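The complex appears here without one of its protein chains, the remainder shown in place.
Here is chain A:
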Amino acid sequence: MAIARAERLVNLVLCLLSTRQYLTAERIRAIVPGYADAATDEAFFRMFERDKTELRDLGVPLEIGRNAGVEGPDGYRIARRDYELGDIDLEPDEAAAVALAARLWDSPQFTGAAHGALIKLRAAGVDVDQDVDVPVEPKVRTSEPAFPPLLAAVQEGRVVEFDYRRPVPVEVRRRTVEPWGVVAWRGRWYLVGHDRDRRAPRCFRLSRIVGEVVASGKAGVVQRPDDVDLLSFVARSEPPAQAVATAKLWVARGRAQGVRRRARHVGEQEYDGVPGDLLEIDLRFPDSAASWIAGFGPDVLVLEPDVLAKTVREKLVGALRGAGVRA
């Protein structure tokens, strides 16, 4: 019966770990059980190539070289110091952090890799309990279509090109970027890199990339500057917080709970024959506040400030037009 491929590969790893000498392919064929199954030279080399590829994909550091003073083809060995995970000993609270970290990803790119890391840490003697109780369980998804090609480009150090949509002013333009990193910030993914067209570092929202991301040029071309902190770069690119403005509203009795829960009650008043309450509310984002208030329609009226009342009115007129009614 043919020897299972997994068994052959384990034996190959053990064999190459145990030797200081480089072993030629022919020698490996003679020693390691399983290769004798190959009927021809060609079948053996195909088999051996495939095995080498699989080991390299797993991260097994195969060394290629020739023993001193020996003629002939190159041989193989595995240097134990490159193969073995270094000593690691985690305290229970550190292991709990690792367990939580490994559960962070909801991502085809990272979930499996985090699991693989956990297996190896356990094999190094670390007890990582997956069922540890935590106060908050963070989850991060990487579902943006642009994520996989950008991550690959960052890791390979390749330049990328893509069409990017800017909301204000409205435009879709081709961008050529030297990618430094992909960053999740407040629930959104961004690309940070050097924008070749603008000749400056820029931050791009992945959800605004239109169509395919194309990697171009050679690997290793892009070098991230050492002093770039990706996270703070994205954080700094956010618009600054605006000053808090206080507004005075009339709210129909029993209506607009969403407004009431954030406002202070300052009085009562009847308008248009409808009983209601006078409320004061602190607004942090005046523009989105106008949209939010307009949403409540006739249940909320803006008494002060005038500028907010006007913006709300414009939105309502716009909504009427958008519903096909001429105001």
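Assume contacts are C-beta pairs under 8 Å (C-beta built on N, C-alpha and C of every residue); 3 or more make two chains touch, one makes a residue touch a chain; residues count from 1.
Quick note on the criterion: contacts and distances are computed from a predicted model.
For the chain of the complex excluded from view, the name given in UniProt is "Proteasome accessory factor C" [choices: "Zinc import ATP-binding protein ZnuC", "Proteasome accessory factor C", "ABC transporter permease" or "Transmembrane transport protein"]. Check A:Gly65, A:Gly116, A:Pro145 or A:Pro275 against the missing chain and you find that the one touching it is A:Gly116. Contact with the omitted chain, checked across A:Met47, A:Leu62, A:Ala124 or A:Ala245, is made by A:Ala124.
Touching the missing chain, out of A:Val177, A:Val213, A:Leu230 or A:Ala247, is residue A:Leu230. Within the complete assembly, A:Trp185 is the residue of A:Phe44, A:Trp185 or A:Phe204 that touches the hidden chain. Listed for chain A, the residues touching the missing chain in the whole complex are 4-7, 9-11, 13-15, 17-18, 31-33, 54, 58-60, 82-91, 93-98, 100-102, 104-106, 109-111, 113-125, 133-141, 143, 151, 154-155, 165, 167-168, 170-172, 179-188, 207-208, 224, 230-231, 234-235, 250, 256-258, 261, 271-272, 274, 290-298, 301, 303, 309, 312-325, 327.
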